[in-house]
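A short worksheet on the structure shown next.
For this view, one protein chain was removed and the others were kept in their places.
Chains: A, B and C, in written order; residue numbering restarts at 1 for each.
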């Protein structure tokens, strides 16, 4: 059966797997203190044009969000996030588990608004009772967002400006960053990796959903890695013994532009699929350029389609309609898109 | 200067203070295991007409909210509260500090709506990803609410029904309960203490804002006190060594109807003040029967008033107007209301 | 029945209670931002001869230990304490509840040894794996200790020197400090309040066990109060609404030397009792000058005594012997000691 269910259902790009097999009996130092991690970090610094960046590799997205937010805030601070943000909705309370509140801003196409951010911060400090409230400690955004939209360079610059004005770090969740970067390459976005490294204080480059077995590369852009970060990682139960495996992922992804190449594949497939859907008159839920395509279907049509292709449930629209998601990925075959278009 | 700033700016009713002085050199067992606490608990059980209730005394409101929510939920559960709820806004993240998320519902006159509560719970379980989300674990309401409104018996019954249908405890914050109960006595509310004990699973009777030096009496209504509750209190740093002091507070408040009498005073004074404000054409921000009166003033008028009377800032309305709060209390003198009315 | 059960079984000194009654209807600002607290803090600064000290009042001992240790350490740091320390044994895990490990040192007459402290710290940093271990973040001592012993000035100076050498704050739990200070006054100890303020980074002056209704005065000795300390107190559920009550306690205790006077009473009574016990051939478990006297009794003798006087269980010695504790206090009457001696 065809599957467009998500972008993390296949092992990893063959270059990574082959490299793991080839290096099967090489002996490496543990806990990320190895040459492969150092090489991967250096390649990321070059790709970001950010020579002072501190790079550290972690296993998964929720783990990374939890660690970054917990270690970049004081105990009395919370994280400002979009109401639809992953940290607010789909991480089982991982942020609160470490003692921090999620302070929400309204969602606009999956994004937060710089003006509303400023109002939140100003209102906080204008409140006579602010000492009895959770301080704004970090701003969390995702790019692409949970619904596949992208921040523009202007939007990101505005957020960055306000964050710096109030000395609050800006943290970008790039679990699907390859797809955002491919959009930039293809003229569908004006935000480059270099822009992100300049405008954010900390961000991560997603591996799990972009061709690696697993792994997220956290980048602290200006010497702001939290004190004793390795100990904090260990304390969170998040320190991978065979840390070089993460090095292998990112060293491979950042060799010969593989990370970009994988992003391109997903976006090209998404463009093909989106065009076909529009041509056939399907209603798309969001206007996004990235690899997630949400489509509103009559329930009967949905049931019929489900016999031939795997997709994911997005949300109930009304009694008779449901929004579903088709997801392309680094691994999506051109022929599979063709087959799906035929079915549609 | 006149003061209507809040309801917790005076020590305590003289009956309490005298009793403390009279008992100065009596020796008592520590940690709440004494006769005075037992007597106070029994009086509260009688007042609630809830013979099986388990009663335990704590020092303050945020402490009580934190302890009850933390001990009545599993680690993977959060608390459902009104967006304007004290636990969501003014407790410096005390709930998240113990690992629990606050799941918010919209505010309607300071209250949550039973229908919206049911939708939240149903939507949660209908979501295919609910295992990645924070489970609804307890419902928190305040009565009177933060803006001074009261739930009706029907509203409370509806909330209770839904909570019981989904096996989620209903927790009522009664930091200002004396004022709600006085309203019931005076025909301004149809919710009695007995109703609360029947409809809620856990609630507390506020002492700090209702005539005690400090203290909140937590009532578990049907044998549902969390296991090892004393140890949990100690672990939270909340176990008062001289626990009988809390017993003295509540034993006195629940002798000869003092708690009701103190509530009556605040409500009678509020009625006088509210009538005068309306007569003089002031705009009241909320339509509430209890002891908090929010008034919208021109900023110049506010500045002038501030020279003669203490009140508290409520919120900015627009550039030229501010909402302020006058608060009556168990201790408010009838002459002070008269003087305030003359000034207005 | 006679009682020597503990030093926190009576309300408070009459001067405090009278003052509460006299000020019953005075209106005060909340949360410790009042004149009485300011006055009390100033008196404490004077008593400590430490003009820059920052003073803040909290309700209880475990609460204070939890707050100080949590706010004075980084998340990756633990607290070094004596294996018999209150924070390690009798606080129901309040320290671990906030995420910090207790790193124990052996107990020598209830005290830790400066040399062993240095070895612990040096061994930690010499361990190649120290990044996978809990960092030493603060040193906790109690004075008097849990068994009633006192640090000498030399011992305290040595601990302080090592702490400063390694930039680790020294925290002194003074829950029973009045009794230590009385010993200094009476030539039984060479450690004064001034010494403590000089040698420690943070300490507290106990009220609960030394004549107040409740309350501990935390003193940060050199501008080292943690950032946003009020918010942290609120977040811990530990911020007393009527904060001035704590001010009343300590303003009274530090007026006309009352705190010292109360300490003297306990120590004088303890001296009388200890002398009698020795004379009558009782075996004392520890050689201490303060207000706790542990006595080893045959179990049959213990049962007999228990009919006439309340004391507390200390520990089982062997099948036939038990150690019990007689505790004198700020409130112990000279005639009660006489009566007890007659019984012994």
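One rule holds for everything that comes next: a contact is a pair of C-beta atoms (placed from the backbone, for glycine too) under 8 Å apart; a residue touches a chain by one contact, two chains touch by 3 or more.
Every value quoted in this text rests on a predicted model; they were computed, and no experiment measured them.
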| item | value |
| --- | --- |
| Which of A:170, A:239 or A:324 contacts the chain that the document leaves out | A:239 |
| Option touching the unshown chain, where B:149, B:221 or B:235 are the choices | B:235 |
| In subunit A, positions touching the absent partner | 3, 5-6, 8-14, 17-18, 20-21, 23-30, 59-67, 91-94, 97, 208-209, 213-214, 231-232, 234-242, 245, 310, 331 |
| Residues in subunit C touching the chain absent from view | 75-76, 78, 89-93, 96-97, 99-102, 126, 128-129, 131-134, 313, 316 |
| Interface with the unshown chain - residue positions in subunit B | 70-71, 74-76, 99, 131-133, 135, 227-228, 230-232, 234-235, 239 |
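Convention: only the chains that are shown with their structure count from here on.
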| item | value |
| --- | --- |
| Intercentroid distance (Cα basis), subunit C paired with subunit B, Å | 34 |
| CA centroid of subunit A to CA centroid of subunit B, Å | 42 |
| Intercentroid distance (Cα basis), subunit C paired with subunit A, Å | 51 |
| Of all residues in subunit B, the ones touching two or more other chains | 91-93, 97 |
